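Please see the structure below; I have some questions.
Every protein chain but one is kept in place in this view of the complex.
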Amino acid sequence: MRIDVKKTYKLYIGGAFPRSESGRSYEISDKKGNFIANPAQASRKDLRDAVVAARAAHSGWSSATAFNRGQILYRVAEIMEGRTSQFVDEIVATEGVAPAAAKKQVQEAIDLWVWYSGWCDKIGSIYGSTNQVSGAFYNFTIPESVGVVAAFAPQKSSLLGLVHTIAPIIAGGNTVIAIASEKLPLCAITLSEALATSDLPGGVVNILTGITSELAPWAGSHMEIDAIDASGLTSSQDKEVRVSGADNLKRISSFKAEATPQRLLAFMEHKTVWHPIGI
Amino acid sequence: MTFEYASAPESTSVVKIKPEYGLFINGKFLPAKGGKVFSTINPATEAHLSKVAFAAPSDVDKAVAAARTAYSKVWSKMPAAERGKYLFRIARILQERAREFAVLETMDNGKPIRETRDTDIPLAAAHFFYHAGWADKLEHAGVGTAPKPHGVVGQIIPWNFPLLMLSWKIAPALATGNTVVLKPAETTPLTALLFAEVCQQAGLPAGVVNIVTGDGSTGAAIVNHPGIDKIAFTGSTDVGKGIARAIAGSKKSATLELGGKGANIVFEDAPIDETVEGIITGIFFNQGHVCCAGSRLLVQENIHDELMAKLKARISKIRVGDPLDKNTDLGAINSSAQLEKIRELTASGVEEGAEQWSPSCNLPSKGFWFPPTVFTGVTQAHKIAREEIFGPVLSVLTFRTPQEAIEKANNTPFGLSAGIWTDKGSRILWTAKHLKAGVIWANTFNKFDPASPFGGYKESGWGREGGRHGLAAYLKGGH
Partner (left out) sequence: MRVMDGTLPSIKGFLKTLSPVDQVGAEARAAMLATRSIKTSSKSWAIDMAISMIDLTTLEGADTAGKVKAICNKAVRPDPSDSTVPHVGAICVYNDMVRVAREHLDASGGKDIPVAAVSTAFPSGRASLEVKKRDTEDAIANGAAEIDMVIDRGAFLSGDLVKVFNEIEFIKSICGDKAHLKVILETGELVTLDNVRKASYLAMAAGADFIKTSTGKVSPAATAPVVLVMLEAVRDWYEMTGTRIGVKPAGGIRTTKDAIKQLVLVNETAGPEWLNPGLFRIGASALLNDLLMQRMKLRDGHYAGSNYVTLD
């Protein structure tokens, strides 16, 4: 008889897999209450470190060519495809759904990466514009990444919700600190392992597991965070981050689990440039 | 004898200011609750112009109710093309009455007639004309095939471009099928009230546009009103943050156009004479009461002295004085409170060791005036390099390399505007790419157009106004 080698579920910050600086972990169990794992319980200091990593990665990621970003997002899909069974096992274990349903969720998540991969080099053409101003000026508007985004993934989905959250944010050139579903965090860590082997530069995606209510206020008030995806917050947590987020006028949105270009645009700024036309 | 221009005052006979104005609610002028009024003055002379109704929260209730009824019974049911025709009508009436609006704006605001005549009023009309054409094309606005308006929009505008800001707010809101409750600034309510008459002349259905005058408490009543679906605000970053907090947890969305501390970057190969003009336009247009003003001049160090000599010579030719004089370049500061703020901040500049310079100019004895002012020897640590002065005060800093220019330009919580002056095309695009600002003027400054989106990064606000992007913000789910 062989004893399974079980995985230690750690955080994903700046391309590395540290434990929480606090040394804390919390217990995850299945629907019947059976123990599954002890993922790391991220602290505000882990959040802080992740923000530093995300900020450092932003300049390179946002100035990478859109084609390059698209290829990397597609690479994530490729790597995930090979890990399908691992994701399925984790979804079955944590969500308690049938393997077929779990597999459907994984496939949808993979296809979502493919969909957003294609958006990377089209969002500017579709949502940018040349503007017909009166006068001898060339005037154009382009969407650009807003910067560093903290994203609270939906609580009821272990993988698909997380991909709905992360993919549009990084497709637009942002870097992200994703806070996984509190009760369903295992796929998030496995996803980070896929990301780490997908040519994605370290720090572009950072994934924290832990207690949402503990991390939300720190994210809301962090002045280096430019925007928040609040999809995974309760209405009172949502209100709280909107109030504290007003201190630096964070762009805060929350979404239904649907794929739409408006999700990219929610984390993009429109930059308009004027130049005279003369000889 | 030298060539002194004799005064060329624009006649005020085209304007008939009433002794008192009511609130414009449901197509009629009504007194405020309890008949409360406040006075509006001409900041260039401190002369009383009119008494204006002071809207209490219960008056705001009435306005919101009128807007709601107009939305559900009339405006949302009207074919889009017909809705557009009302906007075209308004645009035309603004053009017909342009001189009247220009003179009234200059009297109530203090800005030069040359600017109201050539910029504010023509652009306001252009905004209505531009958005009129959008009304029946909303499915092309990038917000899905059947975009929906928010409903009733509460709009609060500042005193720096009273009618123009009104048009930036009302035109897209109406084009997309929303109805509005708009509050003009306390010190500049008159052109908004004259606009109410334009709505009447245009036959706009009652309640589609409601105008409530008052102060910050009136604005707060709008922001907090449960009957309002969206807030559009232009004003200070502090108030903007307050609005963001106030609507947290509600269903309201918001567009915020807030403050700025725009960097105007001059490289060594800039077209120097036009650059000087651009710097002047950047900071002295509208007395510097411009959120996107180029208030931080970043000059490549090797041309600093040459540029400053030319700039100071040019500033010495700025004509400060009677805003109604067609030859005036720099008018009055809008209020005594604003003048006080400008004085405080410039005093801090001197205290912190920057060098202050103004040309000699005779400021009128009555009214609120501040001379064109330049601070040299400013560094990023100075208060005058960080805080928005909102007056005719330029802070001059230097840089050595393009990277350093970008670092300094972006080193601010604001991100509204920036300028780039260089003859080198690739450097323009490199610099524009790296600037964190929503509006970038390269080899020009302070240009505005209804087709061009306007709005800021970071603490300069949320969303855009103008162009397709600004329109989308008035449709549900639009970004």
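As written, the chain order gives the labels A and B, with residue 1 at the start of each chain.
Rule of thumb we're sticking to: a residue touches a chain if its C-beta (ideal position, glycine included) is under 8 Å from a C-beta of that chain, and two chains touch if they have at least 3 such contacts.
Because the structure is predicted, anything quoted here is derived from the model rather than measured.
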For the chain not depicted, the shown chains it touches: A, B
From B:Pro31, B:Pro57 or B:Pro271, residue that would touch the chain that is not displayed: B:Pro271
From B:Lys18, B:Lys33, B:Lys326 or B:Lys383, residue that would touch the chain that is not displayed: B:Lys326
Absent-chain interface as seen on chain A, which is shown: 136-137, 276-279
Where the unshown chain meets chain B, residue by residue: 1-8, 114, 118, 269-275, 277-278, 317, 326-327, 423, 443-444
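Operating definition for what follows: only the chains that are shown with their structure count from here on.
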Between chain B and chain A, distance of the C-alpha-averaged centres to the nearest whole Å: 37
Residue ranges of chain B touching chain A (in the complex, touch as defined): 126, 142-143, 237, 240-242, 244-245, 247-249, 256, 258, 413, 428, 432-433, 435, 437-444, 447, 449, 451-455, 457-459, 461-462, 464, 467-469, 477-479
Chain B-touching residues of chain A, taken from the complex the two chains share: 63, 126-127, 129, 131-135, 137, 139, 141, 146, 226, 235-236, 238-240, 242-243, 245-249, 251, 262, 265-266, 268-276
